[in-house]
Each structure stands twice: as C-alpha cells, then as structure tokens.
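The complex appears here minus one protein chain, its other protein chains still in place.
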Amino acid sequence: MFSASATGEKSAPLPSAADVLKRFQGVRNETDRLAQPLSPEDQVVQSMTDASPTKWHRAHTTWFFETFVLQPFLTDYSLFDEAYGYLFNSYYEAVGERHPRPDRGLLTRPSSDEIAAYRQHVDSAMGELLQSAADESWVDLSALILLGTHHEQQHQELLLMDILHAFSCNTLEPKYAGGVPLETTDMSRLAWMEVEGGAFSIGHEPEGGFAFDNEGPRHDVLVQPFLIANRLVTNGEWLAFMKDGGYKRPELWLADGWAVAQNSGWAAPGYWRDEGNSDWSQFSLRGRQSLNLDAPVCHISFYEADAFATWSGKRLPTEFEWEVASQRDSETGNLLSSGALRPLPASADKPLAQMFGDVWEHTRSAYSPYPRFKVADGAIGEYNGKFMSNQMVLRGGSCVTPGNHIRRTYRNFFYPHQRWMFAGLRLVEDIT
Amino acid sequence: MFSASATGEKSAPLPSAADVLKRFQGVRNETDRLAQPLSPEDQVVQSMTDASPTKWHRAHTTWFFETFVLQPFLTDYSLFDEAYGYLFNSYYEAVGERHPRPDRGLLTRPSSDEIAAYRQHVDSAMGELLQSAADESWVDLSALILLGTHHEQQHQELLLMDILHAFSCNTLEPKYAGGVPLETTDMSRLAWMEVEGGAFSIGHEPEGGFAFDNEGPRHDVLVQPFLIANRLVTNGEWLAFMKDGGYKRPELWLADGWAVAQNSGWAAPGYWRDEGNSDWSQFSLRGRQSLNLDAPVCHISFYEADAFATWSGKRLPTEFEWEVASQRDSETGNLLSSGALRPLPASADKPLAQMFGDVWEHTRSAYSPYPRFKVADGAIGEYNGKFMSNQMVLRGGSCVTPGNHIRRTYRNFFYPHQRWMFAGLRLVEDIT
Amino acid sequence: MFSASATGEKSAPLPSAADVLKRFQGVRNETDRLAQPLSPEDQVVQSMTDASPTKWHRAHTTWFFETFVLQPFLTDYSLFDEAYGYLFNSYYEAVGERHPRPDRGLLTRPSSDEIAAYRQHVDSAMGELLQSAADESWVDLSALILLGTHHEQQHQELLLMDILHAFSCNTLEPKYAGGVPLETTDMSRLAWMEVEGGAFSIGHEPEGGFAFDNEGPRHDVLVQPFLIANRLVTNGEWLAFMKDGGYKRPELWLADGWAVAQNSGWAAPGYWRDEGNSDWSQFSLRGRQSLNLDAPVCHISFYEADAFATWSGKRLPTEFEWEVASQRDSETGNLLSSGALRPLPASADKPLAQMFGDVWEHTRSAYSPYPRFKVADGAIGEYNGKFMSNQMVLRGGSCVTPGNHIRRTYRNFFYPHQRWMFAGLRLVEDIT
Partner (left out) sequence: MFSASATGEKSAPLPSAADVLKRFQGVRNETDRLAQPLSPEDQVVQSMTDASPTKWHRAHTTWFFETFVLQPFLTDYSLFDEAYGYLFNSYYEAVGERHPRPDRGLLTRPSSDEIAAYRQHVDSAMGELLQSAADESWVDLSALILLGTHHEQQHQELLLMDILHAFSCNTLEPKYAGGVPLETTDMSRLAWMEVEGGAFSIGHEPEGGFAFDNEGPRHDVLVQPFLIANRLVTNGEWLAFMKDGGYKRPELWLADGWAVAQNSGWAAPGYWRDEGNSDWSQFSLRGRQSLNLDAPVCHISFYEADAFATWSGKRLPTEFEWEVASQRDSETGNLLSSGALRPLPASADKPLAQMFGDVWEHTRSAYSPYPRFKVADGAIGEYNGKFMSNQMVLRGGSCVTPGNHIRRTYRNFFYPHQRWMFAGLRLVEDIT
C-alpha cells in the first residue's frame, strides 16, 4: 500500500470524491477519444522499442488503476483477467514479471474490443469505489487516483507520439487527423528578455495541488542574471543552421551527440523529408505538410538543440533558469486541447511567448534528484526516481500535452538522443 | 516478359484455360479460408524477420499475379493501387525498390479489408484475362499462372508457420484452430528398408507437369546402397536424445551448429515448453498440447537433425537418396488437406511411411544447382536460383503443405539454423 | 594558436621557464618509469575499446606537445614522422582525421623503440624551445606546456588502468609489479562528520595555479547541511551488500543500472574472482590477491555505488558537497607516489580520511558545465567541454593518480557503467 507522500500530494486540502470522479472520467474519456481514429490494426503495432502500441497504452493505464487502486482498496474486487498483470505492467519490478518491452507489438490478443471491455470493467469498479471510499483511506486513495489520472495523461501524449512514429514508417503516409492549411500569423520578432539573478525557490509548493514526486522538495537555487529569448527557435532558423553545415561540423557538437548523429545519419530534424531543391516537408499527425518557417522546430534531440545553441553563440537554459523565467508567462498555450496537433508560430502580442505548449523545451540540466528527494516505498516509488540517470530535463509541455496536466514545475525527461517527442528549444544568453 | 522455360514447365501438354482457372480459383479460395480465423490484429504482426504478416502474404501473392501476369498480358489493366508495388514486392530486385523486409509488421494500412478488395480486383481481372487469352501467348501465360498458384501455395504454408510463431510469443497462447485429443494409433515399429545402389535419374521429368526450375534439369546421379528407416524419428526418440545429453555434448554437433545452439540456448525442439519434472508440452496451431511420444519430432533445425543422427550412429540421407527411396511410397500423406495441422504417428500398415506430409525431412544436401541449371532471364529468374548458397535441402512436404503442391522432386530449402518450419528427420545407414 | 585562457591558467603569476622545464622533465620521466616493466608485446595490446595500448599512450602524449606546442611555437621544428599525426591524435576533430580508436591495438609498428626515439626527439626540441621562448608568447606557451604535462599525467593513470585490464584477460595472470603482503592497519571505525549548510564558492580560484577549464568559473552554490562518512566504503561492507542480495534486487538500482548489471552479469566489483565457498580474491596490478576486508572497495561503477548507497539508506554526495567537505582534509593521501598501487585501509588518526587518493569517489552529480563556462576556441577547446553529457563526476584521485596532479576542485568524469578506473564511494546523509 502506498502512502500519499509517495505521490507528491502533500498537505494540500483534500479534493472531494465528486471532483476526483469527474477528473477520472474526463481523463478516461479523453483516452478513448484519442484512440478513436485508429483501426484495430493501427492499435497493435510497435514501431520501435521506445514506443508502445495504442492498445497497450489503453490497457496499461487501466492496469495501473486495477493494480494500485482497486486491488488494495476495493474489497472483493475481481480481476478482469489474471493474465493482464503480466501483459500490461510496464516497468514495476515490485509487481512482478512483465511481458518484454520490445515485444509489445506482438500482442494481437487481447483484441481492441477486449481492451475496451477491460476499460469498462475497471471504470465501473472505480465508480463503485468512489461511492464507498472510507474516510480514513481517502488521503491515500485520492492521491493514488489523481496520480493514476496524471499517469494516464502522460500516456495520452505517448500515444500520439507513438502513432506518429508508426505512421511515419509507412510510405502510404497515413494521417491521424485531417490536414488543415498552414497558419499565417504575425510571428513575433526575436527579442531578449532580461531575468535578474538571485536565490529562487524551485520546485512544487507543498500546498499547490498535484505534482509528481520528482518536482520536490522545493528548495532554493542560486541563479545568475541572464537573457532569455521571447520565443522558440523556428524552422526557418533551423534551416539556416543546416545551410551553414550544422549537421556536418563536429566542433558544434557534444562528442556523444556527434557519434549518434553520424551513426544515425541525421541531416535534419525528425520527420523532415527532403523534397529536393533544398525544399523540405514534415511528416505530422496531419500527414505530410510543407514546412512552416515561422513555426517552432520540433522533433530534435538534446544533442541537436545543444549544437544549434553552440552555433548561435548562445546556450540552452538550465531547468532552474527556465522555471524562474516562466513566472513571466501564464500556464497556458498551444496544448492538446487546442486541437492543432502541431506547434504554431509565436503570437506577437506576448513579451514572453510559448513557454507552455507547442514543444517541450530542452534544458542543459541532467535529470537528477532535488536535494532531500526520497524515493517512496513500494512499487509507486519506481515511478520517477529510478530513471534519474542519463536523461535530460525538458520543460513546458507541447501541442500534444493535455491541458490540465502541465505545470511550471513539471520535469519531463528523455535521453539526449531521442527525437520522437515534440521537443524544440529556446535560447538564453549570459549577461556579462 | 517471361518465357515458359523460366518456370520449369517445359514440353508438357498445355493445360486448358478452364483447368487453369479452376486451379487458380481453388488456390485463391484456400488462402482466404486459411486467413479466415485470424482477426485484423492477428494479420498485421511480424514476430521475427524471417516471418511475414498474414495480410502481407495475402497481398504479396496477389501482387505476384498483378505484376507478372496482369500487367504484361491484360491490355488496359489498371493497377489497384500504385503504392502496392513498393509495399508487396518481396525480393525481386529487377522489379524495383521494396519496403524493408523487417518492417512488414508496421504496415497497419492498407487494412485487412482493403487487401480483401485488392484480392477481388485482381481475381476479377484474372477471370477476364483467362476468358480472352490469345492463343500465341498461352504457353507463357499458362505457365506463369501455374507458377503463381504454386507460389501462393508456398505462402499458404508460410502463413501457418508465421502465425504459429507470432502466437507463440503471446503468453495468452492463442489457438489458430480448436484443440483435438491426441491421436492414439498403432505406431509402426522402427524398421530398415534396403535401397539398392546404382545410377538414378534425379529431378523433374520434362513432361511431368508443373515443377519449379530448381527441380531440373533431370540428370543421373550415382547412389550407393543404403538402408532407410521406415518412418520418421519420433518425439519419444528425441526425448531419449535429450536425456542422453544431446544438447550438451559438442562432439555430436557440427561446429556452426554448436555455436548456434549455445547462443540460442537450445535445449529442446522449437515450441517445446518445459512443464517441470522432465515433462514437456508443445505449442501448436491448436494451442499448447501435451507431447505425443509417437508423433514425429517437429520444429528442429538441420543442426539438431544432424546431431541426432550422429548420436544415433546413423546419418541423414542425401536429397538424391531420399528421392530414390521415395519411389517406394505414393505422393500422399498427412498434408494440409487432412486438417490435422500437426504431424501424426506413422501408421503400421505401410512398409515405408510418412515420406510425404507430416514434416519436411532434413537432408545432408546443400542447396545447389543441378548440372546445367540456368537461371531464367528477368525477375522470374530470381525465384529460386539466387538462394543457392548456405541453405540445405528438405524433402517431402509437411502437415501444412497444400496437397496438390508437393512432388517427389520438390526441393525445399532453409538455412541450417531455422526451426520455424515443420521439419523433422528420417535416418539412413550405409550398407557396408 | 591557443590563448592561455583556454587552459584554465588565468591571472596567476607566470611560472619561470626553469620551473616549467623541471616539471616537464619530471612528468616525461615518470611515464618512462611506468612503462618500464612492460615488454614490447605488453605495450601493443588494446583489450577493450575504452582502453589504449601503453605504446599509444607514450606516443599520444608526445604528439600533444609536438602538435600544440612545438609546431606553433618552435621555428623550424621538423616533425619526427608525418604519419604520426594520423596515428596518435586521440579525438581532436579540429586537427584532422584519426586512426580509429578501436583499432589502436593493431599498430604493431611503429615499434616500442621507435616510440622511445620519438619521445627523445620531442623532449630535445622542447628543451630547445624552453631555452629560447620569447617573452611575449610565454603566457600562452607556458600555459600550454603545463596543460601538456597534466594531460600526460592523466594518461599515466590510464596506462595503469589499461594494463590492469589487459592483464586481467590472460589466465597466466601477469603482474605489473611484485606482490606484497596485505596491509594490517588499525582501520578507523565508521563515523559521521557534520558539514554545515550555506552558500559556498565552488571551483578553481583564478590565482590558484593550474587547473583544467572545466573546474571553473568559480561560482556560489547553496548546500544544505549533511553528514559525511569519515572514510570510504570497504570491501567488507561491500560483501555484506552482496550477501544481502545487492546484485539481485532491482529495487536498489537505477533502471539503466539494473539493465547494465543484468546484461553484463555483474555479481561483484570488477576484477573480483570467485574462489568458491563465498571466498573472493581480487586481480590487481600485483596479480591476484586475497581480499583485504578493511581496504576500500574499488572498480565499481556509478550504478553499483548508487545501489549500495540506496541499500545503506544513505546516498552519494553531490560534487559540491564533496568539495565543501574536502576542506577538512589536506590534498594528500595514497596516490601514485606511495607505490602501493592499490587502495589501503583508512588510518584511524584522521577525523576525515581518504578524501584524496585510494579511489576516485563517485558523486551523484552529472558532468555539466559550471555557470558561464565557455569552451575555448580551436582544438584545445575539445579537451573537456565536448564530453559534458552522459557522464558522472568523480572526485579526489586514486592510488594510481600522480601526486602533483590532483586538486580539491578536480573534476574527473566517467560513464555510469564504467568500472576499469580505480573508483569507490563514500556515503553521506541528509540532516533532517
């Protein structure tokens, strides 16, 4: 059994059962909505080890509630299928053996329809549990359910990232959603905003509502004054980097990044397609589209972001600098709820734009525990802490991040070579 | 355009258009029948590089007729979809670029239903063509259509091999077909039949109906007298080999085989499952079943067959010895049409049993061209000749081989480490 | 040409030419002394990609002076051999193509004797240069020569690490140096020293003599109060971890570390050998030796160190915590000059022991640039900066680190899976 402290929900006022149920149902419905355009065949494939099938996401998020909420808290709950624990556990060593990750795409059974039935079974039991939840367990129970909904929202984003990758492997170029014309906005001109130095409190405030454990404990960090760009780096700017030999000049790259770039034959961001005559298009959730030069560059790895920053004579921000600067922007933006499904040009009317949504922003910060961070006991403790090596922090959410999921203190993390997430960059510069 | 000589169909009397149409339709229907128990999800996966998705088999065999028959022979034929040529070409370099083989399982589109429509489109055009086929092209045309049907029959067997492999990766243990009780027959006792030596004509007789090009030219081979087992090696005999350390004694193995066995951790035939207490079951097209000790051992590689033969103090036959001995048996047996979907114990009433059907029989013959074999011009020439290295010949068909597809002179070939085909062995011994 | 600022040597008083020459000759002689016990055959092998042959170390350190000092600064200097630039460049992209790193062990030519002649040629030219160095270039020149000597000292440590690995692959168990009996000291008992929190200046003081560029700029860091162990973790304590299932319990490990440990079959530190009956020995530069339970554990990766700390209920220090605590110890210890060639038990008479020497101490800090760190222009800029991803910081030097090479601010770095360096750990604990 997990204590509430495991989940990052600390001394905040307890949410009501009705509120929790509403959020639960909203998140569950959203997953169904996202999977709806996909055929049973679309939902079964796994196009690389990092990705998972749609069907698996739908089942795994359900398994999470079954395993961590229903089994410990709902008396007489009966498992939908005993075999599912093995099939749909992702990485929780404490919960037992698992189906090998690279083979998730071989699970033609259970069918899409059976997964739908599984979801219904668990949703119905969850409704029952939320009717009857005993007072004394509500602290823990509500925290776990909230954690489960945020967990499912993470998988909503993964679902879209993963299907984009799968579709990109098919020369038929399937579209997840219909094409729409390119945006023609008044893009804001690049400008630099000064951020003063000092000691800043970083991380989630204990009374600030839900957060993952890795966002705390809140603590002070010294930050030196710096300049931050008012918007994200654009496709047009990235083309200039490419034309200046960006992918061919080792002096711009970290040594590991250069090795990956050479071995992988990188010559452009992920999903870009060379149309000849120095023309590029971009494969997207709306199929192949011509490149919007004003939109933020997307599907770049940390290594590429760092090389671009070096080429620019600037650098990437630390995650602390980003969090401090983010105070100048509201926690809104082009998120999943906008329906764009792609990053959009910055609007000219904000002094600091695009801090939330559009693309995750690479930072130069390695993903490490905050001071006095403790891994929770039991399986839930495996949620974040065990990944704190070799990965880099990204901040701010993207155009496929659910809107009520992102936070100023949210720490996403990926390996520095990965590109299938919706990630871009914003530059900063030292004040000397 | 291909000449008839490319297909092995030489100076045999020409079949009538009605006969060809009947065979064509029969084969096409059989493919549909075999795919029928499989859901769209089952049909999309590729569980290893050697295997292909059911849907791909259905499309590729259709593409074969479209590319090699309809396009050259049916005036005004319009392609079902221009993109399919890239997706469903298997290995014909002469016909252009191809979708990468290891990624066939990523093709969620076209859907199963679209492939059904593709099949109908081509079948209908084939019907039209067979109505109108001009006399002067009938020699070539009929040969190509026959080749196409035999090609499709090969893929019928592959379809079953491949789905068995895919299902074996799922702990839910899906069944392709319902379970049936184990056979309890009077198995024939092991006996040895003498075959006299001499010069024998080997290979397909020019007037003997359809054959693949690799079955000719017919030519004489010297064979020394030998003894051949009256039946296949059984599961029970294989257990004795295992108990005597068969998988642990390098002196029994070819060096390459020993390396593969160690690297792969082989300790039993493919699809065997250790049930503890020295008990084994076998995963099959009918799900997991207990081991029938009297049934032929199946899903063994050439290396394992050779090690068993060495352990027995006998040896594997050459493909020539097998072909000579096969004269003592009729070209019938437990083939796909029996519906058993698994090898069965030998019946006691035949002096030489199981030469056809049950399992492909490993030979000690490397897959090499017969004297004066010529590769045909053009893409059809890629059918067999270019695989004549590194593989071994197997003879006699299996319980998943279509009945009107097998022949005494039929040369199947696999790499010596492969085990997913329905393959077993029969022993021979020198007479000294 | 490189500016002095590239080397970290900033506004410190300039050393005299005589001092520089003395240090240069001392370091060069030490390399020869270290290589002396090794036969020409010993000096040619490369036992893994991370390692390099002794001969290559001897040549590469010489190439460094030839390329970065003699060519730009000594008029009329003639290269010893034009081909050596290609053979002995390590990773400087700016200086041109290189012999592939994994193939360094194939260079049977030039011979050991030719490398000796190369060293003499360069040493003699360096002597000449130091006689005649013009005043105006002395700032840059002296900085580069000092950098070259510290670079060579790094390779001295690598030489010993690499030959230990090479010898460990040979069942004859060659000894680099003669065996000596195990030390029997009064080991200090484990105790915890409190370190107060606050803002601390971290990094090299500009006037503090030589340092690498990655040790600056000096800047303030907030540190919370903590307890630090008075000595390193011992072999005896590591055995307790092993007996408690340390290598078998995934909950103790970072996810990436667990994967590496499983794939690599780790069950004990590097070079430990299972002698049966729960008895272990250790292969060392003095051959196989029985395990000294009081000596520090050595040849463990970051992943293992982190798992041990988790098992202990403690944690690894950050590199900042380490640097702050190190003020309580002098910059001396069991370094290369002690001649021990292995880590020794802590002496009981120091309140905080073993901060310098014995083993490099793993920290939980990823190797990142300090605020306002700038990579120098040109090839020398490749020295440190381009490795600032995926690696972890280690502090304090080891028993194979040259004595006048280590510093309180010295940042060594290795990948978290590497174990061939002399690395161990010290625990810290939060004060709550």
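Should a chain be cited, it is by its letter among A, B and C, assigned in written order, with residues numbered from 1 in that chain.
Here, contacts are C-beta pairs under 8 Å (C-beta built on N, C-alpha and C of every residue); 3 or more make two chains touch, one makes a residue touch a chain.
Treat the numbers as computed from the prediction; the structure is a model and nothing was measured.
Student: Could you tell me which shown chains are touched by the chain that is not displayed?
Tutor: B, C
Student: Decide which residue listed in C:Thr108, C:Ser290 or C:Ser330 touches the omitted chain of the complex.
Tutor: C:Thr108
Student: Pick out which of B:Pro110, B:Gly257 or B:Gly357 touches the chain that's been left out of the picture.
Tutor: For the chain that is not drawn, the touching residue is B:Gly257.
Student: If the hidden chain were put back, which residues of subunit B would touch it?
Tutor: 91, 93-94, 199, 219-222, 224, 250-251, 253-258, 302-303, 306, 310, 364-366, 368-369, 371-372, 375, 381-382, 386-390, 392, 416, 430, 432
Student: List the residues of subunit C that touch the chain left out of this view.
Tutor: 39-45, 47, 55, 83, 86-87, 99, 103, 105-112, 166-167, 169-172, 174
We take it that only the chains that are shown with their structure count from here on.
Student: Could you name the chain whose Cα mean is nearest to the mean of all protein Cα atoms here?
Tutor: Central chain is A.
Student: I'd like the Å distance between the centres of subunit A and subunit B, where a centre is the mean of that chain's Cα atoms.
Tutor: That gives a centre separation of 47 Å.
Student: So what's the Cα centroid distance for subunit A and subunit C, whole Å?
Tutor: For subunit A versus subunit C, the centre distance works out to 38 Å.
Student: By residue number and range, which residues of subunit A touch two or more other chains?
Tutor: Within subunit A, no residue touches at least two other chains.
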